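Heads up, one of the protein chains got dropped from this complex, but the rest are sitting where they should.
Going by the order they are written in, the chains are A and B; count residues from 1 in each one.
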Amino acid sequence: MNAMSTPAIEILGLTKDFPVGFWRPRMRRSLDSLSFQVDEGEVFGFLGPNGAGKTTTMKLLMGLIFPTSGTARVRGRSIDDVEMHREIGYLPEQPYFYDYLTARELLDYYARFSNYSAAERRERVEKFLERVGLAAAGDVQLRKFSKGMLQRAGIAQAILHDPPVVILDEPMSGLDPVGRREVRDIILELKKQGRTVFFSTHILSDAEMLCDRVAVLAGGKLQGVGAPGAIVAIKAPAMEILFEAREGRALPAGLAERATRIGGRCRVEVPEEGLYAALEQLRGCEARILSVSPVHPTLEDYFFRLVGGTAVSRGLEEISR
Amino acid sequence: MSNPSQTRALWVAVAGVPLLFAAIAALQVKIDAGTRAYTPESEELLLRSGTALKKMSLGYDSLLADIYWTRAVQYYGNRAGIDGAKFDLLWPLLDIATTLDPKLIIAYRFGAIFLSEPPPAGAGRPDLAIELVKRGIAENPEQWHLNADLGFLYYWRMKDYPNAAAAYLDGSKNPKAPVWLKLMAARITEKGGSLETSRMIWSQIYETSQDKIVREKAMETLRGLRAQEDEAQLDQLAQEYQNRFGHFPASASDLRTGGLLREIPEDPAGNPYVFGKDGKSRLDPRSPIVIPPPLSPPPEATN
Partner (left out) sequence: MSATVGPVAINTFREAVRDRVLYNLVLFALLMIGAAILVGEISIGIERLVIINLGLTAISVFGLVMAIFIGVGLVYKEIEKRTLYSLLAKPIRRWEFLVGKYAGLLLTLAVNTAFMTLGLAAALFYVGWRFERSDTSILVAIYFILLEFALVTALALFFSCFTTPMLSTLYTLGIYITGVFADDIRAVGDFTRNPAVLGVTRAIYYVVPNFHNFNAISMAAHGNAIPFTLFWQNTLYAALYVAVLLLAASAVFSRRNLK
């Protein structure tokens, strides 16, 4: 096996055009010669605003849609090869399953496509129900599941057959903070087991926390690949100070014009290197400091800077319909 | 431009689909050959009631009527001309078609022909044909063609001259009806089963019908009637020849040499008539002309 030398996922010039319009369809490019690779054992984040082409890329990898040009390989196998699917697990975006099945039946159904014995299959279903926290809801029909529970069931079916490569499309979306935390734990556990995780998100902090590397996609084009810190560091980190001004005391000149008032409180953003100076000034006017915290640039902020806010903001508008 | 697995799927289909269709068509030919052999003798109509069908047709009764009429035509077409063929379902099919759509004139008119023709050309049931046409008249009083058809059925098939005359007379009361209906009524009343009357009826059928088959049939009958008239005249001449020369003519040319005829008479198909030893003229055996079966003299004519 030369698994160590071949990348887990190799994307080679993937391009996808979709027809737009019914009577006279024109082609719209939603993915433009995308190339990068995900190495074995990596947790790889796929970043980009909604509509950037992340889901399209993942569907191309799973053979749900077919590329206009280019190809991709998973552990050296072409994506046209059905055997490739034995080595890959996939969680679709906002998964939806047969709602007449119970969670246990659903997992059992999917487990049948891997060559397990009946006993093995049963054991596996129980193990993975437990692992995603659905053990108690195993006999509930999926039509009664909340969005979060469906997401868990979706993750369970994606990793049920111990695939070396796991592709998760927006695994944290629609989850409450506890749910997000659990998904993060599962991803880290998969990494510990030496599996490759390729997941998409539009929330930068998720990527920052989990990923060895990230790729950034906007408007169907690759914007960059690298360690997540490199992307966050693009903007000099800023600090946010929340405070209450003492009545009758005017704010110092340098801060007054930058502060925004929210009720009785004020908020001001200062560059990291100016933090202490600002705090000194506030102490001078006896303001009460409520909190000091670093400001994370949102992904949208990042993209607006990166591509001048044209293609991306169009993408954002489309998705927020 | 498309992906290898997509292309593969396309080629498999392009090669496989026509091949399978060829096999299907070949099999259908075999099935058809078999089915004809074991189609059961007594066919069944699940629903014989036109009124029930009309209720079940959910308002598509006229379409259903067309379908039943088509089935009746096929049913007739598959059996007509075959010796020993049975037409058991013909009446129910026509009954259903005309109940579903009482305005389906063609079903009355042709249905009556199918029913009244003697076997093997038809069901040999002029009584049912008359019932069908009467129903058509009741539903469609403006259709004088149906009255003429009824008159014809009475006259030609039933030899019932009073009813035939009455039918023509009824039809003639329609302002749109041509004048010959009235003439026909008068003629039948006057001299029922005469050749002249018959010829007039068939001429009218020939002239008024649009249908090729009906016209051919009328023409054939008219030629037969002419031959019949010719024979009657030739028989008279032969009798006269016997009176003059003491024996019957052996051929038509004897009549010419005897000075009774200027030309040798030919039947409508162009074959000269021949004479038997009894002095009766008849058609050349090779002649395609068919003389219609004789009409019995009308009841009035006997007294």
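Assume a residue touches a chain if its C-beta (ideal position, glycine included) is under 8 Å from a C-beta of that chain, and two chains touch if they have at least 3 such contacts.
Keep in mind the model is a prediction, meaning the values are calculated, not measured.
Only one residue in the set A:Gly63, A:Gly76, A:Gly174 or A:Gly224 touches the chain that does not appear here, and it is A:Gly63. Check B:Val73, B:Ile113 or B:Leu261 against the missing chain and you find that the one touching it is B:Val73. Across the entire complex, the residue among A:Ile9, A:Ala72 or A:Ile88 in touch with the chain not shown is A:Ile88.
Mapped onto chain B, contacts with the missing chain fall at residues 2, 5-6, 8-10, 12-13, 16-17, 20-21, 23-25, 27-28, 30-31, 34-35, 38, 40, 42-44, 46, 67, 70-71, 73-74, 77. As for the chain not pictured, it touches chain A at residues 18, 59, 62-66, 82-83, 85-86, 88-92, 94-98, 100-101, 105, 109-110, 112-115, 154, 157-158.
What we mean here is this: only the chains that are shown with their structure count from here on.
Centre to centre, using the average C-alpha position, chain A and chain B are separated by 84 Å. Contacts from chain B toward chain A in the complex involve residues 1-6.
The touching residues of chain A, counted against chain B in their complex, run 63, 66-69, 80.
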